[in-house]
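Here it is, the structure, as structure tokens.
Only one protein chain is missing; all other protein chains are in place.
Here is chain A:
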């Protein structure tokens, strides 16, 4: 039975709840104006200018912006770590890539000994996270100053691996595939 095009289902609606056009730009997306890249020919800090006034020539070498070069010689190393340290003048630097987390106050010796005592007392109850929140330090700090014995760490790791495996068994096939893709992508960093 042939159905006419007019009676075919369409996706138009009278109301427009999910197809809101405003506000613009959509919240959660870039709210900045369009990005116009700066002209690399002007004011390039990495440009090396060589002038030959006799021939009235000017050579300007502008290396590509992303050219990590592990090719380095001991006589002319590429890494500034292997060169003598230049005097550190005040100069404008690019912004940090991620906003740094709030710096926590330095823990006193008393706090550190208290953390160690509690952790040794009952590792199951006083976990690194619990102690970190209690004493206003980071979890990594607690792990560094109050590390468990290797045997305890191994048994804890084994127990956690079991819990993780149980969670992984509940995943659907699609989820498993996506997680494997994610892992592979992380391997290729």
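Please note the rule applied: a contact is a pair of C-beta atoms (placed from the backbone, for glycine too) under 8 Å apart; a residue touches a chain by one contact, two chains touch by 3 or more; residues count from 1.
The rule is short, and it goes like this: contacts and distances are computed from a predicted model.
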Looking at what's absent rather than what's present, what does UniProt name the missing chain, "C3H1-type domain-containing protein", "Large ribosomal subunit protein mL44", "Response regulatory domain-containing protein" or "Exosome complex component RRP43"? "Large ribosomal subunit protein mL44"
Which one, A:53, A:80 or A:105, makes contact with the chain that was left out? A:80
With the missing chain put back, one of A:57, A:91 or A:163 would touch it. Which one? A:91
In the full complex, chain A touches the hidden chain through residues 28-30, 35, 65-75, 77-86, 88-89, 91, 93-98, 189
